[in-house]
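As you look at this complex, bear in mind that one protein chain is not there, while each of the others sits in place.
As written, the chains take the letters A and B, and residue 1 is the first residue of each chain.
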Amino acid sequence: MIYRFGIILLILILLFIPVFATPYMILLLTELVLLSLFSTSYNLIFGYGGMVSFGHAAYFGLGAYTLAIAVKKYGLSPFVGLILAPLIGGIFALIIGWFCVRTVRLYFALLTLAFSQLFYTIVFQWYDFTGGSDGIHGIVRPEVLSPSLNFYYFSLGIVIICMVFLWRIIESPFGWSLRAIRENVERAQFLGINDRLYRLIAFILSGCFAAVAGALYTFFQRWASPDLLFWTTSAEPVLMCILGGMFNFFGPAVGTMLFIFLRQVITDYTLYWPFVLGMILLFLVLFIPQGITGFVGDILRKITKNYSGGVKNAS
Amino acid sequence: MLLETRKLRKAFGGVVAVNDIDFELKEGEIRAIIGPNGAGKTTFFNLITGYHTPDAGRIIFNGVDITALPPYRVSMMGITRAFQIINIFPRLKVIESVQLALLARRRITLNMFSSAKKMLVHDAMRILEIVGLKEYADFPSSNLSHGDQRILELALALAGEGKLLLLDEPTAGMSPWERVKITGLIRKIRDEMGITILFSEHDMDVVFGISERITVFHMGTIIADGKPEDVKGNREVRMVYLGERGRAGSN
Partner (left out) sequence: MTSITWGVDTIILLILSGLTKASLLFIVAAGLSLVFGVLRIINLAHGSFYMIGAFIAASIVTRNPEGPSFWFAIAIAPFIVAIFGWIIELAVLRRIYRSEHIVQLLATYALILILGDVVRMIWGAEYISISFPQPLTKPVSIMDSYFPSYNLFVIAWAPLIALFLWWFVYKTGIGCLVRAAVSDAEMLDALGINIQRIFSIVFTIGAFLAALGGIIVSPMGSIGLGMDLEILIEAFVVAVIGGLGSFAGALLGSVIIGLMHSFGITIAPRMAMAFIFLAMVTVLIIRPWGIFGEKER
């Protein structure tokens, strides 16, 4: 249907756009693709799981540093780093998640925030191992991946594979259970779903994919810095999910795209990008909480009236 | 004996909601629990389903002691419940909710690889057909009318494939016609699916209409238990009810 067509179109665009793009645009596209993975991984727990985490940057950053340290400190191949990243991300997500899924709502958000700040501080201070506030620089890309174009396709490939995995997870019985937990925890429990376990699993998976995104990002940028773990980095996927719509698989990616697009356009005109971003966010949060895809979806529904199930039963 | 409680007790703060209750329920019964508000009916149900832990006493279901089990374990043991407050999944479609309930029952919910959309559709539709919601399969649950949401509640409970179904005031807030629908449905569920039904109710017409036995709660204890005609004639029950406002049973 329209959906499938749209996805194929999107993939085709992503595959062929570099032909027309400037080198700078290719860099932007790479960033777009990687951050889309980051925000989609976040949406697994946010939009689908109903868990508001303010510490997702921790896994992104841990993945990034895993690759950086593996390459610079231990001389391993970056591909090994890429494989290690989700493992490390997953382990930390397991530990942190184990504590976090026991809490609710506000305290969940605060605890995820506290953990990520804790890790930020450790990374920031542990000069000998992580390079401290300087970060780790000079990560060399293998020759075949040196040109931006090649790296773009490499990232795109990995991200598409990850997205397919995420898609399958979300559309699986597990994904449905997660949604049920989001909608009504009690009822899900009564169905026999152990909500803590499922939340934890979602948390771990989400952390793994975020770590992959982080590792690729560092591979891309050739450096890792503690900022990747700072709480303002955690705010970005939240923003992108809200911007694009959190109840839709592609919402976060759309949000990322819009975010980057806006950032580019606006920083061309003014220095005050945070101001504009803040205004847009405020506007969205106050007036369009369902995000762009939700909003567009609503409009499309009203136009096509194709929506089966819109009529309230009058019995 | 399908369900038994022995000296079941639960207090909240200083208030004893359930006071040393001995209760027995045979398989295949349609049993009503009645009593004024605050008599302990809801707490009793909550204890059985594991939502609360009793202060004392035991709950035995199908020969197994389920006293301290958490809700999701209790439901796995075969007790399902439809709630008084509408407790559905608003954004999930009707069919999706039922499918999910079935998936949960069959313990497939940890599956992360198959596409859930195509799973157990036939069984889900069968349940929707029994309860009469087949046409609304693709509606988001929040779009249904109040009465139909209650029926969806019931469908979810049925998907639990339990032996015992607990219903919290199944006809609360329903129109007379909806009430007829539900009571017919309750009987149909027991007759066609062999599920034992234990429900709490305030509407005496419904209670005397379909229940085969009635247990009367008052201030945390059982003051009467027996066939409908016996309960109707019971003096204590009449005192409790005639002294109350609201839908007192007719003579």
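Here, a residue touches a chain if its C-beta (ideal position, glycine included) is under 8 Å from a C-beta of that chain, and two chains touch if they have at least 3 such contacts.
Given the structure is predicted, the values throughout are model-derived calculations rather than measurements.
**Q** Tell me the shown chains the invisible chain touches, ordered by label.
**A** Contacts of the omitted chain with visible chains: A.
**Q** Decide which residue listed in A:76, A:94 or A:118 touches the omitted chain of the complex.
**A** Of these options, the touching residue for the absent chain is A:118.
**Q** Among A:154, A:167, A:231 or A:247, which residue is in contact with the omitted chain in the full complex?
**A** Reading the full complex, the residue touching the unseen chain is A:231.
**Q** Out of A:11, A:52 or A:197, which residue would touch the omitted chain in the full complex?
**A** A:52
**Q** Considering the whole complex, not just the chains shown, which residues of chain A touch the missing one?
**A** 52, 54, 99, 102-103, 105-107, 109-111, 114-115, 117-118, 121-122, 124-127, 231-232, 235, 238-239, 242, 271-272, 274-275, 277-279, 281-282, 285-286, 289
Keep this in mind: only the chains that are shown with their structure count from here on.
**Q** Can you list the residues on chain B that touch chain A in the complex?
**A** Touch list, chain B to chain A: 49, 70-73, 75-76, 80-81, 83, 87-93, 96-97, 99-101, 103-105, 107-117, 119, 136, 138-140, 143-145, 147-148, 156, 159-160, 177-178.
**Q** What does chain A use to touch chain B in their complex?
**A** The contact residues of chain A facing chain B are 168-169, 171-177, 179-180, 183-184, 186-195, 198, 201, 247, 308-315.
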